[in-house]
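Missing here: one protein chain of the complex. Every other protein chain is in place.
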Amino acid sequence: MAEVTYAPTEDLDLIRSTTRQFLEEKADLGVVRRVMMTDDGHDRGLWSGFSEMGWTGLLVPEDYGGAGLGYLELSVVLDEMGRLVTPGPFFASAVVATTAMIELGSSDQQERWLPAMASGEKVATLGVFEKARDWGLEHLRTSAVEEAGVWKLSGTKRYVLDGHVADLLFVVAKVGDGLGVFVVEADSPGLTVSQVPVLDPTRRQAVVELDNVVAAARLQGGSSGLARVLRLGSVALACEQVGGAQRVLESTVAYARTRHQFGRPIGSFQAVKHRCAEMLMKVEHAKSVAYHAARVTDDLDELDIASPLAASVSSEAYLWAAGESIQIHGGIGFTWEHEAHLYLKRAKSASLLLGDPRFHRSLLAEALSL
Amino acid sequence: MAEVTYAPTEDLDLIRSTTRQFLEEKADLGVVRRVMMTDDGHDRGLWSGFSEMGWTGLLVPEDYGGAGLGYLELSVVLDEMGRLVTPGPFFASAVVATTAMIELGSSDQQERWLPAMASGEKVATLGVFEKARDWGLEHLRTSAVEEAGVWKLSGTKRYVLDGHVADLLFVVAKVGDGLGVFVVEADSPGLTVSQVPVLDPTRRQAVVELDNVVAAARLQGGSSGLARVLRLGSVALACEQVGGAQRVLESTVAYARTRHQFGRPIGSFQAVKHRCAEMLMKVEHAKSVAYHAARVTDDLDELDIASPLAASVSSEAYLWAAGESIQIHGGIGFTWEHEAHLYLKRAKSASLLLGDPRFHRSLLAEALSL
Amino acid sequence: MTDTIERRVDTVVDELLATHPPATTSDQELWGAQYDLGVAWVWHPEGFGGLGLPRKYQNQVNRRLTDAGASVLNRYQNLLGVGMGAGVLAAHGTDDQKRRWLRPMFTMEDMWCQMFSEPGAGSDVAGLATSAVRDGEEWVVNGQKAWTTLAHVAKWGLLIARTDPSAVKHEGLTYFVIDMNSEGVDVRPLYQITGEAEFNEVFFNDARVPDENRIDAVGAGWRVALTTLMNERVAIGGNTVPRGSGRISEAIDIWRESGEDDPVLRDELVHLWAEVEAARLTAIRANEMADAGIPGPEGSTGKLAWASHNKEIASFILDMMGLDGTLYPGGYELVRPTSFDQRTPQASFLRTRANSIEGGTSEIMLNILAERVLGLPSEPRTDKGLPWNEVPRG
Partner (left out) sequence: MTDTIERRVDTVVDELLATHPPATTSDQELWGAQYDLGVAWVWHPEGFGGLGLPRKYQNQVNRRLTDAGASVLNRYQNLLGVGMGAGVLAAHGTDDQKRRWLRPMFTMEDMWCQMFSEPGAGSDVAGLATSAVRDGEEWVVNGQKAWTTLAHVAKWGLLIARTDPSAVKHEGLTYFVIDMNSEGVDVRPLYQITGEAEFNEVFFNDARVPDENRIDAVGAGWRVALTTLMNERVAIGGNTVPRGSGRISEAIDIWRESGEDDPVLRDELVHLWAEVEAARLTAIRANEMADAGIPGPEGSTGKLAWASHNKEIASFILDMMGLDGTLYPGGYELVRPTSFDQRTPQASFLRTRANSIEGGTSEIMLNILAERVLGLPSEPRTDKGLPWNEVPRG
């Protein structure tokens, strides 16, 4: 494993400060609540703001109109977005789908689709899961058959992040015994996309039904390439989770400092004080694994360890912190008006989206050959 | 399931008070420490005291010189013995081996051996386990072959409770595909019994090697009968565990009330106070499952649930309590002089003797067909 | 002795059922007659819905009525009245007050609510800032209450208000019954993290309560309130249920439906089942001990265990559901729910977060266990003896 450094560079600090400033101005929790209650949970104004900031193209090579940056820089943006439970298809499109195209797309395919994705003009998403606990993709049924040089897809993809606002769907389908990833345009005949209500209303999902849909292209690489895309997605999600966890810690500590009971700030009671300290420790641990993973994405072997490590540790830390935050806030933390539930919903949902902690630990066991 | 009542009867209260009085007079922790440091960990004087109290024959039918009582009464005696980590072969002989003979022995066999066991004249033990995590007895190798009407045993039994002081060994051996339980006299040719040092010096173990040893008899029943004996043994152990856990709770709370730090009793700090309250809750839960199990031993189906339930819950509660007790006591609780370690060693050892909590939960899952 | 009482109760119930056959009698009519015959709350004095009998005989009454097809829903649908308010009135009310309120409460002509908590839903009585100022034969109420169920349908509200800010915090409180329809009482839904408004906020803006609606003495409010609080906590957790019922049964159903056989999930599921069963047996044992006159710690352990088990199981259920756990069937709507029986597992995951806060936070429950049961010393109290208006709050 190559030498890794964790101390933030000036560049990263700059990305963080500009990201935080933009989000606090344009996407504070008031905005989040508004977008959260809209039909499709996608605010085009905000989205074009992301594009102007260069985030939609952050990972995209400069040749295709992107910033040509990597997961290290991305991790900082996601950290800040997690902090404010930023709504919309950023994770689905600018992270997962973009990563898929970069990892699996031919140069022609990248040239054809990446520019529009980088500019934010087209929203893309990856349609991969079908069964509720089949994160290992062992029971996929959606299949692709080649007829006269064109691939036709049939099946049903569930849990497709922001599929209802996607212009491009990258659909995983069985090809014989293997898997393939296919590009499907949202307006293709035979394609039915229906949004489904979700626990975390800041990150929507759709069910995608394909009835003999003609794919615009097949990306390269099968299961292993796809696995790498999912590993990278998990790293990105972990970075987002630690941002949320850090915010939960800060708001909880702030409340514990000021809220009085029995004539004392509740933070002076060890029941609260020690839980805040444990929260700090868990959040620090989560940051460490997430930041580490974001720094080793080019090291295939290390990524196989770092990704599930980050995913399992960050998921548990965030969910625990979000839950304890409500407990420490008491009744007020249980109200719709308070911000606490936004983080609880994000934390629980994120802990399941790409695999629950047990699944990630099973990947880790494999990587460590335990 | 038959109606069960938990409120102690006058009889049970009487058994408890006489047991506690006897043990506090004849086997307080000073005595326990002395016996604990002897070579064989078995104090004959104490043993004959148990016999005079009628405990060695508590489970034995009156026809065979016993008290003819059941697990309900036994549970109270074990509760009190657990409270003072009573050393010696009581559990091995008067509980497990006696239960085996009562459950599996023919009337002739019972008539032949139970009286001496009831009087305490003969110490017996069950030799069942061989591999470290084979609580399910799936990999036993010790075998029995019948030659001219006599059974001969060969193999090695490990983790045999108090085997080094036993006059009678009830040895579990393979008979073809099944299992049989055989009575072996300690002085049989070809038998080698060697004590091995153990984590809990108040309950010793021996390795028993059998080289073509002639068995004095074969008890009835195979795997299923043996399984029932082990279920009952687990119930008994759970009752002993809750006695220890209750004592740990009491000594910890007493210390937290009197020990001062920062000008206050440490029990006034929520870090300590809340842990004591959790200890109370866990101990109460452990009592409930253990007392319940001791009351349903005649209900075969319910026992299959109640026994592993009691074993898993009591084991975890006792071990947790014993550990936290040392933490709350601080440095003094880490010294040899303090009683805390006696309970930690008993708790950890007991949580493994007849199956760890995971094993018992797997039995529970079967019983609940989960 | 017992038998004579049982027979007496049976006779009364026989009469009730004979004169008001459930099949042909409206619930309200039947409940009225039940009250008049003294089998509404058998332990109340005669004339106030009771016969002055031991409390336990009420179970006999309810069992017989249920068997006869009569409704006992008033005990649940008007819980804060029939379940709690009645207790307060019986213990602290004047005969006039009992005469005025108990019967229509029992017949559900009048719904009741309880207004105790205030925003921030504190564990500390010092949090109670709603004031009542005497004005001749009336009291003028100002302030805000929170977490009040049924306030939007209630005719009467049990209200605790601060009548003497200069007294120490427990002593300056007085207990009232307020007409929820009176001027200056504004009930608004309080939306919770599920989007439902199970509770209300109630705002008092110069609302007036006649002094005759005061329960017990001025300044006796805390003592009166304890009567309800205690009933509330015992109500949660303490009651005994059949094995494997409640939330753990949902978990087991979902496990079986899913056809899962992951050993790690199984071990966690069985672990939860075992803990729930241990708590259940503890409740049964404690009730028995209580009947045998041996008081135990169960009251508090039950609520504690119930809260943490509910939270753990609800979260574990979503894990078992995997990606289905990230869905939210029905979506979020800011509404006053009509029923809570059919919550989805996802909604339950959210709702259960409050279990360790409502009816006494788990932290308070641990304090109670440690101090009252184990006799551990209490925290040093910085606010002891301070006049309420000098206690730091916020």
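Per-chain numbering from 1; labels A, B and C assigned in written order.
Going forward, a residue touches a chain if its C-beta (ideal position, glycine included) is under 8 Å from a C-beta of that chain, and two chains touch if they have at least 3 such contacts.
Every value quoted in this text rests on a predicted model; they were computed, and no experiment measured them.
Colleague: In the whole complex, not just what's shown, which of B:Asp162, B:Asp200, B:Glu240 or B:Glu302 touches the removed chain?
Modeller: Result: among the candidates, B:Asp200 touches the missing chain.
Colleague: Which of B:Ala215, B:Leu344 or B:Ala367 sits in contact with the chain that's absent?
Modeller: B:Leu344
Colleague: Go through chain C and note every residue touching the omitted chain.
Modeller: Looking at chain C, the ones touching the missing chain are residues 262-264, 267, 379-380, 382.
Colleague: Across the whole complex, list the residues on chain A that are touched by the chain not included here.
Modeller: 5-7, 253, 256-257, 264-265, 267-268, 270, 272-274, 276-278, 280-281, 284-289, 291-292, 309, 312-313, 358, 361-362, 364-365, 368, 370
Colleague: Please identify, in ascending order, the residues of chain B that touch the omitted chain?
Modeller: On the chain B side, contact with the omitted chain comes from 129, 131-135, 158-159, 196-201, 205, 258-264, 269, 271-272, 319, 323, 326-327, 330-337, 340-341, 344-345, 348-349, 352-353, 356, 358.
Operating definition for what follows: only the chains that are shown with their structure count from here on.
Colleague: Taking each chain's centre as the mean position of its Cα atoms, how many Å separate chain A from chain B?
Modeller: Here chain A and chain B have centroids separated by 52 Å.
Colleague: Could you tell me the distance, in whole angstrom, between the mean C-alpha positions of chain A and chain C?
Modeller: 42
Colleague: As a quick test, compute the distance in whole Å between the mean CA positions of chain B and chain C.
Modeller: Inter-chain centre distance comes to 44 Å.
Colleague: Residues of chain B touching 2+ other chains?
Modeller: Counting only residues that touch two or more other chains, chain B contributes 270, 274.
Colleague: At which residue positions does chain C touch at least two other chains?
Modeller: 363, 366, 379
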